[in-house]
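Heads up, one of the protein chains got dropped from this complex, but the rest are sitting where they should.
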Amino acid sequence: MTLGAQVNLDEYRAQARRWLEENAPDEVIGVEEAKAFMARLHDAGYSGIGWPGQWGGQGLTQAEERAFAEVARDFRLPTAYFSIGLGMCGPAILDRGTDEQRRRWIRPLLRGEEIWCQLFSEPGAGSDVAAVQTRAVRDGDGWVVGGQKVWTTNAQYATWGLLLARTDVEVPKHKGLTMFAVDMRHPGVTVRPLRDMTGRAHFNEIFFDDVPIPDSDRIGGVNDGWSVAVTTLLHERLSISAGVGMSGQSENPASFEALRKAVDTADPLVRDQLVELYIRSQALHLFNQRLAQETKAGIFPGARGSAAKLLLAELTLFQADLATSLVGPEAVTGDHPLGFALSFAPGMALGGGTNEIMRGIVGDRVLGLPPEPRVDKTVPFKDLKVGTQA
Amino acid sequence: MTLGAQVNLDEYRAQARRWLEENAPDEVIGVEEAKAFMARLHDAGYSGIGWPGQWGGQGLTQAEERAFAEVARDFRLPTAYFSIGLGMCGPAILDRGTDEQRRRWIRPLLRGEEIWCQLFSEPGAGSDVAAVQTRAVRDGDGWVVGGQKVWTTNAQYATWGLLLARTDVEVPKHKGLTMFAVDMRHPGVTVRPLRDMTGRAHFNEIFFDDVPIPDSDRIGGVNDGWSVAVTTLLHERLSISAGVGMSGQSENPASFEALRKAVDTADPLVRDQLVELYIRSQALHLFNQRLAQETKAGIFPGARGSAAKLLLAELTLFQADLATSLVGPEAVTGDHPLGFALSFAPGMALGGGTNEIMRGIVGDRVLGLPPEPRVDKTVPFKDLKVGTQA
Amino acid sequence: MNLLLSQEQRDLRAAVRSFLDGNSRPREGYDPAVYRRLGGELGLSGLIVPEEYGGAGAGYAELAVVLEETGAALLPGPFLATVFATIALTRVPDKELLTAIAEGRLVATVAQPPRDEDVRLEGDRIAGTLGRVLGGMEADVLVVPAASGDEIVMAAVELDDPGVSRTELATLDITRGQAGVRLDGARARVLGPRPREGILDRMCVALAAEQLGVMRAALEAIVAYAKVRAAFGRLIGSYQGVKFKLADMHCQVEQAESIVRYAAWAADESPGELPKAAALAQAYVGRACFEVARDHLLLHGGIGFTWEHDAHLYYKRAKADEVMLGPPRVHRTRLADLLEL
Partner (left out) sequence: MNLLLSQEQRDLRAAVRSFLDGNSRPREGYDPAVYRRLGGELGLSGLIVPEEYGGAGAGYAELAVVLEETGAALLPGPFLATVFATIALTRVPDKELLTAIAEGRLVATVAQPPRDEDVRLEGDRIAGTLGRVLGGMEADVLVVPAASGDEIVMAAVELDDPGVSRTELATLDITRGQAGVRLDGARARVLGPRPREGILDRMCVALAAEQLGVMRAALEAIVAYAKVRAAFGRLIGSYQGVKFKLADMHCQVEQAESIVRYAAWAADESPGELPKAAALAQAYVGRACFEVARDHLLLHGGIGFTWEHDAHLYYKRAKADEVMLGPPRVHRTRLADLLEL
């Protein structure tokens, strides 16, 4: 990067900060207000900063995109509603959609007019995403979909869903999948909140009952859906690992900083357990910092990001467990925030790839170890063991 | 058990104690003295107590065998030289040998006249014992052996070796093995001490260079060696798990009792680490006690003994690591006993089945989990990946 | 030392297990009808009540067998609370209360105030605040140590006394309620001076037995699932990543069972060993139970994170149990003291 570019970037940052100071909401806002904010953000040139201008992006570079993201951390932007679209579906459409699809979907996505959700996971296809059983069957010029998806974020707000469906059961599982955009407002689509172990509904289940999809809403080739899914999941992993370093540890009641205020450090055993938590937190924090610096320097972390995700999942559970043990009986009664932290903690190890999946990725792709013998790559899907066996 | 039997057993115990008080050596003795002692032990009726009388045993029951073993714990019997013969080779010959073989080998074994060693492991076949590459080739009426064995205890004293050799490479690995007794004094047999990571030689390597074996020394059928090996290993596992409860923790400088005297417990962190060691030691000790009580009550522990072996291996390493960390720089200089303990500790996790093998046994046989897909059960041995690939 | 179950104890286990299978509905809360049958048909309410008070006079070995099963079934309601109160009452025997418990007529609980002087007794009136009382909403009677003049006595308070106010607490473990209890001049009956020792140790043993049941059942659940759930075309139990973890969990259960049997034996037969055995039981089993429950939840994958699946009930029970008698370090420190470290 030249000195001139650096100066420009500093100026860009300063402008962004001024705009955000004037426009960013002071508090958490609802979905309609959030959509209106996204439109203003887009008008101001801060939505889709690095996305191609011809489809509605701002046509700038990753440098500006990152600069804005850094500044934006100091504000409460209502981006959660749009995160799936911005982080996964949009990039997948840019990569693999037709020009017509890009024209149709990217600008409304960037302006917050249309919210997207991602429809991959099923009750029988979690870690093993390619085992999806939701069927899309040819029907005249189009398709008809039936089946069930699960763990879907933002489905209650979504206009569109990026749907991975099985279109051929006679071929091995990776080879019979196709990707679609599905209209979430169709009456055959039922969105039901899924209560998780915290007692709250952070996700949804989706049921498809003969939902028609025109062939023009197919993304990528027929039976080429797996490669589109891989592209999409790559974007997901990137956005998770980019988020790892800044994930709101400061708001976690089980974090080192929160916990040191909550417990009596006069007890040397408590003190040493806090030291252990500090060590583990710092070890991961510095690893994330290093990955971020590498990314900034143009070194793509690749599968090493899975190591960071695995470590984050382990730390999240470790600290919630430790904190409740240190605080004792109080922590498990009266809606204590640590009780919630303990209930929520396993989510980090289960969402975005289990710890086992992460260890496999690190072993295979980072260390280059020989693969597990696979029985599922050659068998026709209809003959494969899938999901839970009766 | 009837009351009468109990009374007799108490009397048996008392007699055994009297005999041992008069005859057991006061100190560690050499191999020739040990052989002489075994002859006296046999004459007195205490060698091969539960073994059939017709082949040289005493023809009593497991009850007397156990009663004697309990009493014998208070004495220093020189049984280490004979442990492989008594614990593995002898039982295998009783189970699978011909009457002629039993007649030939059992009595000299029980009288200490002939020492046995076991020749299964090879550099390329440790965990995967069935992958042995040592060949036995038909030669007239007999066989000729070539190859290498490793990790052999007592080979330097042995007259006989129980040898697992490959007799057919055209069939899958388990199906081309045959068991033999090999004369360890033959000039084609070279016994070389194997220095382990402690710097001492607790084991040997054995090289076979065209060593002839008469067919009458074959134990079990041709190509039926694997089933003989399984029988033998079952006896090994039993003798390891029976020994687990009484393994000389009192002599281990890293044990809780030894360590509490060696470190300053005024430091609360040291104190808590000792508590951790106490907890783990007691947990395993009580598990071993429970297994022993079950065995005594006629409940065969089976594969659950592998859990005890795994836990012992982990505890052995844990405590050596903990002890050296607690004691600090002193522990790693000047031939400190904890330095030796740390060097010896991995042996428990590597001998008699690695931790991975033990976890597999517990998973498969105790929990009944589905097996790993096997690629090695159908391929002819000559086409199989074995040992270390160039 | 005896670490094995007798035939009678195995029969007891089978009876309790078979009854709870179908009658324990963890999400539906305390069901007095189920408790009546537990006390009546199975005679569990009076299990450790001495025979002179109408109980079965059984030992901790039998109690451990029962609590292992109630733990495994996540039996909801104040069963453990009444067991705790019974333990206290066997140390300051009270005919009225013990008889009522033995007959299954009385739900009781026990609580320890933060400091001994926090609950005070003047004449027959008691005052003080107890932040968390196990089964406090369901119990009829509370047994509590109270400062009376210079000494500490054990007192019994009827919880429907107008001088008592109770507040239901939210609990992480939804199968078992707790209450905040305020005593404001309620009528109390002195049972006797507080025993020097023995109550907490026996509560530790009882709790460890329940924890053993929780971890055993959690392991069984995930082992069963690993035999039917497929991923990448194979049953997940065939992957070493899953299998080896399950094997380690089995090792923890084996050790926990050995410790529980030992601690129960010590409570029955070797009181001198009891304090150390009890502290060991809480220090090992409490932690192991949570670890097994945690890993059993994680190995279930996404479905284990749902409210509808029972995995989180075990996970939360395990954590609530782990800290019930104080944070783990309390038991470790006690163990260090007893070992004279």
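As written, the chains take the letters A, B and C, and residue 1 is the first residue of each chain.
Operating definition for what follows: contacts are C-beta pairs under 8 Å (C-beta built on N, C-alpha and C of every residue); 3 or more make two chains touch, one makes a residue touch a chain.
Since this is a predicted model, take the numbers as computed values, not measurements.
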Just to confirm, in the complete assembly, which displayed chains does the hidden chain contact?
A, B, C
From the listed residues A:20, A:115, A:311 or A:338, report the one that touches the chain absent from this view.
A:311
Sort through B:20, B:41 or B:150 and give me the one touching the missing partner chain.
B:150
Touching the absent chain when the full complex is considered, from B:30, B:187, B:298 or B:329:
B:329
Touching the absent chain: which residues on subunit B qualify?
121, 123, 126-128, 131, 150-151, 173, 194-197, 199, 267, 269-270, 317, 321, 324-336, 339, 342-343, 346-347, 349-351, 354-356, 359-360, 372, 374-376, 379, 384-390
Tell me which stretches of subunit C touch the chain missing from the display.
239-241, 243-244
At which residues does subunit A meet the chain that is not included here?
260, 265, 271-272, 274-276, 278-279, 282-284, 286-287, 289-290, 293-294, 297, 304, 307-308, 310-311, 356, 358-360, 362-364, 366-373
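Keep in mind that, in the parts below, only the chains that are shown with their structure count from here on.
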Most remote chain w.r.t. Subunit A, using mean C-alpha positions, is B
Centroid from C-alpha atoms only, then distance subunit B to subunit C, rounded to Å. What do you get?
43
Here the gap between subunit A and subunit B, centre to centre from mean Cα coordinates and rounded to Å, is 53
Averaged-CA centre spacing for the pair subunit C and subunit A, given as whole angstrom:
41
Multi-partner residues of subunit B (at least 2 other chains):
272, 373
Multi-chain contacts in subunit C: which residues touch at least two other chains?
234-235, 242, 329, 332
